[in-house]
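For this view, one protein chain was removed and the others were kept in their places.
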Amino acid sequence: MTARQQKRTIPGAPIFDSDAAREGYALNKMCYSFNSKANRDAFVSDERAYCQQFGLNQEQTRAILERDVLSLIRAGGGVYFLGKLAGGVLGLDMQDIGALQTGMSKEEFKAKLVAAGK
Amino acid sequence: MTARQQKRTIPGAPIFDSDAAREGYALNKMCYSFNSKANRDAFVSDERAYCQQFGLNQEQTRAILERDVLSLIRAGGGVYFLGKLAGGVLGLDMQDIGALQTGMSKEEFKAKLVAAGK
Amino acid sequence: MAKIVGILNTSHVPAIGKAIHQNLQQDPYWKPFFDGFPPIRAWLDRVKPDIVVSCFNDHGLNFFLDKQPTFAIGAAPEYRSEDEGWGIPTMPSFPGAEDLSWHIRDRLIRDEFDMVTCQEMLVDHAFTLPMALLWPEQKWPVRSVPVCVNTVLFPLPSARRCYKLGEAIGRAIAAFPEDAKVLVIGSGGLSHQLEGERAGFINKEFDLKFMDSMVNDPQWATQFSDVDLVEQAGNEGVELLSWLIARGTVAGAVKVVHSNFHIPISNTAAATMLLEPV
Partner (left out) sequence: MAKIVGILNTSHVPAIGKAIHQNLQQDPYWKPFFDGFPPIRAWLDRVKPDIVVSCFNDHGLNFFLDKQPTFAIGAAPEYRSEDEGWGIPTMPSFPGAEDLSWHIRDRLIRDEFDMVTCQEMLVDHAFTLPMALLWPEQKWPVRSVPVCVNTVLFPLPSARRCYKLGEAIGRAIAAFPEDAKVLVIGSGGLSHQLEGERAGFINKEFDLKFMDSMVNDPQWATQFSDVDLVEQAGNEGVELLSWLIARGTVAGAVKVVHSNFHIPISNTAAATMLLEPV
C-alpha cells in the first residue's frame, strides 16, 4: 500500500472507508453469511473452523473468538456486518455492544443514552 | 401497464429497454444461468422443463423450442443473454444467428458482412 | 398525473421490529416512540396514497461489498423481506409499482444519476419497519418503489448529491402520466453511533436543528461532508441522507402534519416527521 494521505478522523468514531473495507473484506463476508440460519449454526458449532473457511487472519480470528469488538472494527469490520454477528449469532443487543466498547456497565451505558435526551 | 409514451424506434433494430427487460426477465434469467455448464446440460436434457423451472410463459417457451430468435427478442430477450443460449448451448455462431433473423442463407449473410467493408 | 401527497421521514432500528413482534407498543420504554404514529395513520386514512417511494439504506441484506451500489432503484413486481441476521421477523411481501419504478429509473439515468437497476431486491428493516409502522395490519394498501442509498462504505454520496437525487425523483414523479398519489418515505437516523469508543453518541441539538431544516431550510444539511455528518450525528446518523433524498422530491415549501422526537430507542434518537407540500 502507498502511504495513506492524511485522513480526517473523529476521535472514537471509526470510519468504514476504503482502507477498512480492503482490510476487512473476509471478515465482512463472513458476517454477511450470517443472513442465513444454516450459516449462523455452522459458525456456532465450530467458530474457529468457520473463520478459517472465510480466510480470516489470525488477529481477526482472535478478535472473533474473544468478542473483542473494538479490535474487530480496527481489523476492518463494518458495523452493519458485525451487527449480524452480535445480534443474530451472539444474542447481544446494541446496549451490550455499546457497553463492551466503552468499558461501561450496560446500566451505565443505558443511563448515558437516556441522559442524551435531557 | 400505462400507455407507453411514443418511443423512437429504429427499423430492424430492437432496443432492449425497460419494457423489454420487464417482459423478458424470466427468459433472460434462464439464459444468464447458461454461464454454468451444469445448467446448460440440464437445459439440453429437458428444454421444456428447464423453461418451466424459470417461469417462462408459453410464447417464450415456444420460441425457445423452435429457435425463433426474432420472437425471443420480441418477448423481451436481451441479445447478450440470448447469445449464451445460441453460442454456448446450441453451438450456433453469430452468422448462423444473423442468417436465422434475416431470412438469408449463412453464405449470403457472410457476403453481406464482407460487402460492408468495401 | 402523479402527485406527491406527503413525505414521511422516520428512524428505523432493528429493535423496533422485535417490539412490534412482541406487541410492546404500550410498554413504557416503547410508548413514546409508537405514540408518534396514530396521527400519521389518521392522515393516511384520509389521504390514501396509492404508491410509496421509499428512500432507505440497505444494511447488508440485498447488497454486499462485492457489488456495493451508491444508488439503487427497485424495478420488480414484488419485494420480499428476508432473514437479515438481526432476528427481525419477516413480513408479507410488498407489491412493486413497476410502471413508476421504470419511469423514474429511465429519467434518473437521463439526468446523469448512475443508478443500479434491480429487477429483484430483498428489502431489510430500513424499508419494512416504516411500512409496518404506517400499516400495522401488514396488509399493504400501496405499491412500492424502493430507492437505496449507500451508507455502508465511505465516501458516501454527498448530502448535496442525495438532495439532487431527490429533486430528480420529484421531477420524474411529476412527469408520470398515471393518476397516483405518492407518499415519499425517508428512512434512517437520526443521531446514533453503534461502534467505537464514542458508541452511544447522540446529538439532540443537531437533530432538532435538522428536523427544523426540513421545513425552514431544506438544503441546510447539504453543507456537511460525510465525515462532518459522522462528527455531528454519529456514524449511523449519516442515514439521514435518506431524509434528504425524500425532502428533495418536493421543490416547494412543506408544512408539518405531525412530528415526534424521542431519545433513546435502542441507541438512537428516534424521530418521525410527516410533511405535506403546501
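The letters A, B and C name the chains in turn, as written, and every chain counts its residues from 1.
Definition applied: contacts are C-beta pairs under 8 Å (C-beta built on N, C-alpha and C of every residue); 3 or more make two chains touch, one makes a residue touch a chain.
Remember, it's a predicted structure, so these values are computed and weren't measured experimentally.
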Contacts of the hidden chain among displayed chains: A, B, C
Options C:100, C:118 or C:211, residue touching the unrepresented chain: C:118
Contact set of chain C toward the excluded chain (per top definition): 63, 65-72, 106, 109-110, 112-121, 153, 155-158, 161
Sites on chain B contacted by the missing partner chain, in the whole complex: 8, 10-18, 21, 25, 28-29, 31-32, 34-37, 40, 69-70, 73, 78-84, 87-89, 93-95, 97-98, 101-102, 109, 112-114, 116-117
Footprint left on chain A by the chain that the document does not show: 1-3, 5, 17-19, 21-22, 25
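Throughout what follows, only the chains that are shown with their structure count from here on.
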Mean-CA-position distance for chain C and chain B (Å): 39
